[in-house]
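Of the protein chains in this complex, all but one are displayed in their positions.
The block that comes next holds subunit A.
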Amino acid sequence: MKAAPATTAGASAAAVDAGDGRPRGQQARPPSPAAVEKKLFSIRYRADEASHLSLADPERCTRCERPCLWFCPAAVYQWEDGHMRLAYENCLECGTCRVACPSANVVWHYPTGGCGIAYKRG
């Protein structure tokens, strides 16, 4: 796995043992969103004006181990200067964050009809 630039999230996540027998900290730094940018270029999007994603309580993210920095397949969740930024324009609308956020902090709506991703193949 490539090393990503260290961030505050990386530092706190390093304390978490993934429980999979890997050396501690090997996966502890969140992947760099650059890793998925090229893939996202291949998808057609029709941008919605407003975000269909928001956080019920942004404060909760500061006390969380922030698994969303890893599990989101589009790197929508980005931890910047102690805040969670949602790059909602990149969302693949898979719904994983609704299911996987441990404190059900994600307020999730579908984008306006016709907006969001539009696969050419799928």
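Quick notes
To be clear about the criterion, a residue touches a chain if its C-beta (ideal position, glycine included) is under 8 Å from a C-beta of that chain, and two chains touch if they have at least 3 such contacts; residues count from 1.
To be clear about the criterion, contacts and distances are computed from a predicted model.
Looking at the choices "NADH dehydrogenase subunit L", "CRISPR-associated exonuclease Cas4", "ABC transporter permease" or "FAD-dependent oxidoreductase", the name in the UniProt record of the chain not drawn here is "FAD-dependent oxidoreductase". What subunit A contributes to its contact with the hidden chain is residues 1-2, 13, 16, 18-22, 27-28, 30-31, 35-36, 38-40, 42-43, 46, 67, 70-75, 92-96, 98-100, 102, 104, 108-114, 116-122.
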